[in-house]
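The complex is shown incomplete by one protein chain, all other protein chains being positioned as in the whole.
The first chain written gets the first letter, and so on, giving A, B and C; residue counts start at 1 in each chain.
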Amino acid sequence: MALSSEALHKVYYTMTTIRQFEERMIKEFMAGNIPGFVHTYDGQEAVGVGICTHLTDEDIIGSTHRGHGHCIAKGCDIEAMILEIMGKQGGLCNGKGGSMHIADFDRGMLGANAIVGGGPPLCNGAALSAKTLGTKNIAVSFSGDGSSNQGTVMEALNLAGVLDLPHIFIFENNHLAEGTGDEYAVSGDIANRVASFDIPAVKVDGLDFFAVYDAMEKAVEHTRSGKGPYAIEADVIRFDGHFIGDPQAYRGEGELDDLRANKDCLKIFRKRVTSEGLMTDDELDMLDAQAGDAIEQGVQRGLAAPQPAVEELYTDVHVSY
Amino acid sequence: MALSSEALHKVYYTMTTIRQFEERMIKEFMAGNIPGFVHTYDGQEAVGVGICTHLTDEDIIGSTHRGHGHCIAKGCDIEAMILEIMGKQGGLCNGKGGSMHIADFDRGMLGANAIVGGGPPLCNGAALSAKTLGTKNIAVSFSGDGSSNQGTVMEALNLAGVLDLPHIFIFENNHLAEGTGDEYAVSGDIANRVASFDIPAVKVDGLDFFAVYDAMEKAVEHTRSGKGPYAIEADVIRFDGHFIGDPQAYRGEGELDDLRANKDCLKIFRKRVTSEGLMTDDELDMLDAQAGDAIEQGVQRGLAAPQPAVEELYTDVHVSY
Amino acid sequence: MSESAVNEHPVKTLREALNEALHQEMERDSRVIIMGEEVAGGAGCKGSDEAYGGVFGVTKGLGTKFGRTRVIDTPITESAIIGAAAGAANTGLRPVAELMFIDFIGVCFDQIFNQAAKFRYMFGGKARTPIVIRGTAGAGMRAGAQHSSMLHPVLTHIPGLKVVMPSNAYDAKGLMISAIRDDDPVVFIEHKLLYETKCPVPDEMYTIPFGEAAFAREGSDATIVAFGAMVPKAIAVADKLAKEGIHCDVIDPRTTSPLDSESILESVEVSGRLICVDEANPRCSLAADVSAIVAEHAFSSLRAPVKCVTAPHTPVPFAPVLEDAYIPSEAAIEQAVRETLGGR
Partner (left out) sequence: MSESAVNEHPVKTLREALNEALHQEMERDSRVIIMGEEVAGGAGCKGSDEAYGGVFGVTKGLGTKFGRTRVIDTPITESAIIGAAAGAANTGLRPVAELMFIDFIGVCFDQIFNQAAKFRYMFGGKARTPIVIRGTAGAGMRAGAQHSSMLHPVLTHIPGLKVVMPSNAYDAKGLMISAIRDDDPVVFIEHKLLYETKCPVPDEMYTIPFGEAAFAREGSDATIVAFGAMVPKAIAVADKLAKEGIHCDVIDPRTTSPLDSESILESVEVSGRLICVDEANPRCSLAADVSAIVAEHAFSSLRAPVKCVTAPHTPVPFAPVLEDAYIPSEAAIEQAVRETLGGR
């Protein structure tokens, strides 16, 4: 399905929002304004947006430790995200979750997950709800190349196959799990492994938004119509460290420069839409600027926001001792 | 490699020992002489014996809840096994383990395992020892069709592939996990799934000792020579209930009769060796009788043996409170 | 419900009581589903479509009545089971997931303690995870070291979980109905040796609130706190001692998290003597937990050392003679009570 001009604008706005959001998080982290462990999604925008553009608020996604991009693509409010990442009152989880535990059930965002492989079993549950309750909703889980080996993920694949669940498994293969390459850690090939569970699995160029978008269109068609699970392995790259502050000693010489120059999904998108006359550079620049403004505003609100009240420590758990 | 007459005799003796051992365990269980949960191996003898005939005492096997056959095939003393299964002093684990926890490290038997999927990760460790210490030993894990779905098993496959471990994975597909069929519970196909980890995987008729033996010969050649892991899926059947006493309501009409009549690996063996003139019915009958005598003797000793001393409760754990 | 009223009710086993609770709740609320291995049984086989109803028979008849879309047999993948149940609970269903043996938490512990248990807190109160995890527990069936654990201390330690341990059929039904209606994850521990125990159980639905102990016996000479299958033993000891004129409170907390520490403290304030009986291993057990609560909050009432009667610090042995010595006995409980009474 060809995207309308409006839709295209929204796609690019979301992609540039993610990119700038992550760049800003790195800056704020370095400035000491963000505590903890933060994993950024920059470089992978075409995947998150290509996937989530097909989803409604009632569809559910399950994310990973690297969840900001999924959140934004799924429609989470970026100011509330920033508050959460800074551990402030009014954050999406009122500051109790943090970057690795952002959830927004109203947007069908079932949660980032700090346990590698934690999400796919849960997404089976969301898919089971959809199936049992007869909604036409679907569930989408995100996993990495590293996570593809975790037993929980493979168990989830099998159960989705057995119960024919409306669950689309996305594997973002950025070829790195912290500082370990998929060449080393994945015996065999992810899509092939997934297919062995009798789940249709396709590979796609994760730097090409349109390729991801098209693959997901087919996947959603399949899964929403009751034909069961589906999987997409997206070949992608990670622009920054595993976590903010990672020295990245595992990178080859010039590797990062090469990625920035030749494997930037935003540049690839821009080139494509301008060369095909779908959008102009001016339009794209304007969206960049709008996104930047929104992030600036969110960050300022975040910096100014109060910490959660100390009594919050004791709430949201059934009993205190 | 053609088996010598002596070897053939040993093979049949081991197979008939397992069969009669299990039939006797059922009898003794029903008579109240064996406590707990017992899972018998009758029907699958051709697999255990076909596999273990290729192994030395230094090679390691990791077994399952259905471990008697593996123990016997690996050379465990049947009297000491019976004592263990009866919970008696002098059993292979001095009565502290029982049927589901028989181990015999002297025979390279790393343990039955009452946790489905517990064994394969451990066998990777035995293979790692062999590799690191530079012995030419190999490790062999047994799993079932049900167990093939457990995350621990799939993680073990991946790690064996990554580290190129001398580990042969045997999947005994008896098409049942308690009362659940592999048709239902395994999405896809076991050998195909295993192969997707870049591990050579073959299927074999598990009722045909010679087919198993030949497949294992190739597997051992591959793995012992340092070429890494290998897998065999054996198509087999289970003669009795999941556990002794199982009403087997999940069986179809006439299913058990059909198995007994047409899928008895001992009968199949007998037919083959007699028709090819490798052994005579008399020889086979004599081996049946010898095995029966040994079991009778073991059972009598087992029934007469004392319980472990109560103080044993507190030993073999680092500290008592 | 008055005692006489209770006694008019039909006598049922704990297994039957649980089965009835599940039937009634599934009937009442179509969002309640059952999942686990062999909860119906026979999937993908040629025989009966309900070959087991749970290997201990607790879910018998549910598959036949409610169909396989609400009674879901699964592969042997406990992380996938608990994960699916938790994710379904987050999105509108109320799953009752079965672990055939509670020992299998080992292969799904992350989904229990890091996922289901933490969602509500970690997501700032927005998540609801109404899942019940049922598991059979305990020694006494010669099931060996990997099928006989209790593990309630491990689960009680985890914030965000509720932990239920019924000691009789009446409580089992009311607690199960409460568990299913609860919006937090509940681990429901069923002791194997209790399935066949019976008492009068009303046919109607009723709930038993969490965190309210039952006084199985009353008396002011000593306080015995016992859990699950230890309760009948504590009662037997109390009844024996009563004949000698020694009268004990026997407190059955029924849920270990939340724990009704108030009832325990009130009892100790009167009796001054505490005996904690727990089938689990001793270190960081519920016996230790109750003892610590009392040593902090009712210290001045204590007139004798607190006694903990537990299993030894060993795995569960297989041999019957050893397993019998492993399980806390009535004799051990009796001796502990007498010791707190200064050898009476």
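Operating definition for what follows: a contact is a pair of C-beta atoms (placed from the backbone, for glycine too) under 8 Å apart; a residue touches a chain by one contact, two chains touch by 3 or more.
It should be emphasised that the depicted structure is a prediction, and the values quoted were computed from it without experimental measurement.
Which displayed chains make contact with the chain that has been left out?
Computed over the complete complex, the missing chain touches A, B, C.
Could you tell me which of A:Gly43, A:Gly69, A:Gly98 or A:Gly206 touches the chain that is not displayed?
Per the contact definition at the top, the residue touching the missing chain is A:Gly98.
Of the residues C:Val306, C:Val321 or C:Val337, which one touches the chain left out of the display?
Final answer for the missing-chain contact: C:Val306.
Which of B:Ile18, B:Ile51, B:Ile78 or B:Val162 touches the chain that is not shown?
Here the residue in touch with the unshown chain is B:Val162.
Looking at the full complex, which residue from C:Gly92, C:Pro130, C:Gly160 or C:Pro185 touches the chain that isn't shown here?
If we include the chain that is not displayed, C:Gly160 is the one touching it.
Contacts of chain B with the missing chain: which residues?
Interface residues of chain B facing the absent chain: 60, 62, 91-97, 101, 103-105, 110-111, 113, 115, 118, 120-130, 132-133, 139, 151-152, 155-156, 158-159, 162-163, 315-319.
So that we can see where the missing chain sits, which residues of chain A does it touch?
Touch set of chain A with respect to the missing chain: 35-37, 87-88, 93, 95-101, 113-118, 146-147, 149-152, 176-186, 248-253, 255, 307-308, 310, 312-314, 316-317, 319-321.
In the full complex, which bits of chain C touch the chain not displayed? Write them out.
These residues of chain C touch the chain that is not shown: 79, 103-107, 109-114, 117-118, 121-122, 144-146, 153-154, 156-160, 257, 259, 276, 280-281, 283-289, 291-297, 299-300, 302, 304-308, 312-315, 317.
In this text, only the chains that are shown with their structure count from here on.
Distance between chain A and chain C based on Cα centroids, please, to the nearest Å.
Result: the chain centres lie 40 Å from each other.
Measuring from the mean C-alpha position of chain B to the mean C-alpha position of chain C, what distance in angstrom results?
Chain centres of chain B and chain C, defined by C-alpha means, are spaced 36 Å apart.
Of all residues in chain B, which are in touch with two or more distinct other chains?
Only 149-152, 184-186 qualify.
Going by the contact rule already set, what residues in chain C reach two or more other chains?
74-75, 77, 79-80
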